[in-house]
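For this view, one protein chain was removed and the others were kept in their places.
== subunit A ==
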Amino acid sequence: MQFMLLFSRQGKLRLQKWYVPLSDKEKKKITRELVQTVLARKPKMCSFLEWRDLKIVYKRYASLYFCCAIEDQDNELITLEIIHRYVELLDKYFGSVCELDIIFNFEKAYFILDEFLLGGEVQETSKKNVLKAIEQADLLQEVSTSSFSGHSVSMVGWDSETSCSSKLLEGIL
């Protein structure tokens, strides 16, 4: 996998993970281009598209798009599986994850991703193991300082965008 992007229906980037070295400029350009392309697709369309010499696999969960770029020989279906598994992991970790969780705890979302994928390859196929690793690392963190907030998100001031709080796993499109 070359990179993974999470963005909202409004085109706002929520997470980005690059497994290939690119300059910031190039990253921005790719992101802009892809967000546009993917958002323009109709809901009933298939989840794959060819883009430059890569294949893009994306899936929408409620208000969030998960979008991965893979190489020509890679398996699209397994990539969808990876995306889904990642959402499940987020869901387990946050408990009915929604976009807001990811916005407010974006570093956690990264940590989970890092336990799941490394250098663009799946590193752990067992959900249990991933969560165990994260929990133990968190524990370590709690011991050293308790001031970093856990995963409860205050909803104050967020009424305007309720879509952000819809559960991802219930909104698979």
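Here, contacts are C-beta pairs under 8 Å (C-beta built on N, C-alpha and C of every residue); 3 or more make two chains touch, one makes a residue touch a chain; residues count from 1.
Operating definition for what follows: contacts and distances are computed from a predicted model.
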Not-shown chain resolves in UniProt (candidates "Proteasome subunit beta", "AP-3 complex subunit delta-1", "Aspartate aminotransferase" or "Origin recognition complex subunit 4") to "AP-3 complex subunit delta-1"
Among A:103, A:131 or A:169, choose the residue that contacts the chain missing from this document, as touch is defined above. A:103
Missing-partner contacts on subunit A, residue numbers: 13-19, 21-24, 28, 42, 44-49, 73, 75-78, 80-81, 103-104, 106-107, 110-111, 114, 118-119, 121-126, 129, 133, 136-137, 140-141, 144-145, 147-149, 153-154, 156-158
